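Only one protein chain is missing; all other protein chains are in place.
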Amino acid sequence: MNVALEVERTRATRRTVRQALGRAIRLREVQLLVAIGVVVAVSTAAQPAFVQPGNISFMLADASATAILSIGQTVVVLARGIDLSVAPILGIAAVLVAFPAQDLNLPIIAGLGIVLAVGLVLGAANGLLVSVARIPPIIATLATLSVYGGLQFIFAKGEEISNIPNAYGNLGNNDIVSGIPWVLLITAVLAIVVAFLLRSTNVGRSIYAVGNDAAAAHRSGIPVQRIVFLTYVVSGVLAGIGGLIYLCHVGSVDSTTGSDSNVNLLSIAATLIGGTALTGGRGGVLGSVLGAVFLSVALTAMVFARIPSIWEPAGVGVLMLLAMLSDRRAGAPARRTRQRTAGSAR
Amino acid sequence: MTTAAAPPTRTHLPPQSDARGGSRTRERNWILALVVLVGAEILYFSITVTGFFDGGTGMLALTEQFVDIGMLALGLSVVILAGEIDLSAGTMSSFSGILMAVLWRDGIEIWLAVVVALVASTLVGALNGLIITIFRVDSLLVTLAMQFILGSVATALSGGSPPYGFPSSFVTIAGTGSIGPIPYQLVVFGVFAVAIALLVGRTRTGRSIVLIGFNRPAARWSGIRVDRTIVGAFMISAFMAGLGGILVAGFYNAARDDLGDSLLLPAITIVVLGGVDIFGGKGRMAGVIVATFVLGFLTEGMLVDGQSSLSATMVTGILLIVSLALKITLDRRGGLDVRAALRQRVHRSGRTEDAR
Partner (left out) sequence: MSSAAVDPEAERHASTVAPASARYAASHVSKAFNGAPVLRDVSILLEPGQVHALVGENGAGKSTLFKIMSGMYQPDAGELVLGGEQLADLTPRMALHEGIYLVPQEPTLMQHLSAAENLYVGALPRRRVPGFVDWARVRGEAATFFGRVGLDIDVQTPARLLSIAQQQLLECARALVHNCRVILFDEPTSPLTSHETEILFRLMDALRADGLALGFISHRLDEIIEVGDRVTVLRDGAMVTTAERGGCSRNDIVTAMIGRPIGVRTRVRRSSDVVDRSEVLKVERLSAAPVFEDVSFTLTKHEVAGLAGLVGSGRTEIAETIFGLRRADAGEVWLEGAPLLHRSPRECIDAGLIYLPEDRARNGIFAEVDVARNVTAGIIPHLPRTWHLIRAKREESLAQEVIGRTSVRTRSLGASINTLSGGNQQRAMFSRWILAEPKVAIFDEPTRGVDVGAKDDIYDIISDLATSGLACLIISSDLEELALICDRVLVIYEGRIVGEVGQGEVTTARLGELVVGGAE
């Protein structure tokens, strides 16, 4: 092989590496890793117990349910929607698994079937309201938030179900190796699969296209309504899976599970902090997962700093505002214009 | 628009029966339909539910159960007309109610406490508006964040023991007192309903808000002070939410840290049901005022009938979906009615399957 060519190639590689490095620093994922590192370092300096494997495992497991929900939320937001009903979907899925698990010792795999079905149905209902009835996403999912909340209450019969078989608790709380819980692995697998589908399939790219400009997407032959519908189904299904993970991790569920722990806010906050723009078409699920981890770490750090837990929602709110202000385009007004959904005449 | 005294001199305006009249007529018909709906509800519950009508006074007393939501809806309408949204209104009520109660418990005169709470709410509303306009970020996110921040603040303020047992003068006016058969709360609601309706329909601020809602760049290019008007809209919304929270506290004669949290969803439902376009600009306050009673009597009728509050909430959600779906269908322009769109979609999906 020609030496000059070889040299040229090395040089080009070096240039590419430098460019890639420059790009990486600007990536939200990298910024978040740094931020997580800083929070961990500061907290550890104050309280060495922060980095005990038990605590790390706790934080990561705690982040998992949020992360799974935020993956779905991200898919919806990428197509310029928003899903405010993930909390009761999580709750309903958990309740509907918890009863047979308690009474019939239902295997987890069957539970998975139940949550997938629940997420599919409820997500599809959201999708229909937004894509077919053309109701603005925020209103549609705000409405289903209350409808699903009522359903959750009815399904739970006002009880708290806490007699869950050990298999569930083991999955939800055991570590693969010290500090790395099984649920994190599940989350990571889901995130990687969804990220890959978003990046490398026509449907995934269509979600980005719809989020960028629904009318133009329609013009390009993308079935906009179906894509929008699909995003809510994905969000519903992931919220359902989130419900199963939640059940495994926490071990009990009642008629307000999900709503009372603010998972709606957490999923949106994680998405936003993860760098996905509310204006759609920009961002990705890996950032959202890191956003969820960051939130969990930051909130745990608050506990270590002896800040009362009542300030947790405020902490999330403030972090969300800070994320918005640090990258204004991410929080830039998604002009809720009348011609949002394509297919309508312009 | 036709109530001013001065008659047109050499200008004669032909009656509106054209395309534009169409949208105006649609708005009017929508409000008319709401009025009929209220009548039908009252009639239905009066006949089927014992104790609902109760010689008229019972029905009027029921309004105390929901005018606080109406207060939030009035304020929210202003923000929504400007093309924004305020998700912090519910916890704003909690914040205001609890702040008022805590101040009173700490020995401040009750009416002064009310004023302080309202001022504080309005200031938080201004903060919402300022963050949104200065940093140009989405109101949905800012007020969502604020919703949770205020929730924490309210919890922290209450300190675990909800204050109760306010002075009777306060409980009479802000709570359960009445003038003859008419509850004070209804009077307060009436006053503010008229005030907000005039503000939106007849003042320069209201005109600016509506035009901003229709087309923000055009408003800016026309010299309308967009940013400060929007801050003002959020202040109005926060003030009304604060007032709603105080009415809730007065009604229960106690203040809990979550007293307003459940008010947001029905308030948004009322605004949308009242015919205000969620994208801003279009809508009339009269619709919102009537919608307050539509939703209020529906919910209260169900509760008096012995249904659970959760099923009432579910009905709220369903009503929100149905009313909006209906409205969107009615508003849809030529060639885009729902059936045609569906038909087209079915065709399309069939064909694309073939194409593969």
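So that you can tell them apart, the chains are marked A and B in the order they are listed, and the count of residues begins at 1 in each.
Heads up, the rule we're going with is that a residue touches a chain if its C-beta (ideal position, glycine included) is under 8 Å from a C-beta of that chain, and two chains touch if they have at least 3 such contacts.
Owing to the predicted nature of the structure, the values given are computational and were not obtained by experimental measurement.
Undergrad: Can you work out which residue in A:215, A:250, A:272 or A:320 touches the chain that's missing from view?
TA: Residue touching the absent chain, from the options given: A:215.
Undergrad: In the whole complex, not just what's shown, which of B:37, B:85, B:100 or B:224 touches the removed chain?
TA: Going through B:37, B:85, B:100 or B:224 one by one, B:224 is the residue touching the chain not shown.
Undergrad: Across the whole complex, list the residues on chain A that are touched by the chain not included here.
TA: Here the touching residues of chain A are 199-202, 205-206, 208-209, 212-213, 215-223, 277, 281-282, 345.
Undergrad: On chain B, what residues meet the omitted chain?
TA: 1-9, 11, 13-16, 18-21, 23-24, 198, 202-204, 207-208, 210-211, 214-215, 217-225, 281-282, 333-335, 344, 347-348, 351-352, 355
Quick note on the criterion: only the chains that are shown with their structure count from here on.
Undergrad: Centre to centre, by mean C-alpha position, how many angstrom separate chain A and chain B?
TA: 31
Undergrad: Show which residues of chain B lie in contact with chain A when the two form their complex.
TA: 83, 85, 131, 135-142, 144-149, 151-153, 155-156, 265, 268-269, 272, 278-280, 310-311, 313-314, 316-318, 320-321, 324-325, 328, 333, 335-336, 341-342, 345, 348-349, 352
Undergrad: Could you pull out which chain A residues touch chain B in their complex?
TA: Its residues touching chain B are 82, 129, 132-136, 138-140, 142-147, 149-151, 153-154, 223, 225-226, 262, 265, 268-269, 272, 278, 308, 310-318, 320-321, 324-325, 328, 331-334, 336-338, 343-345.
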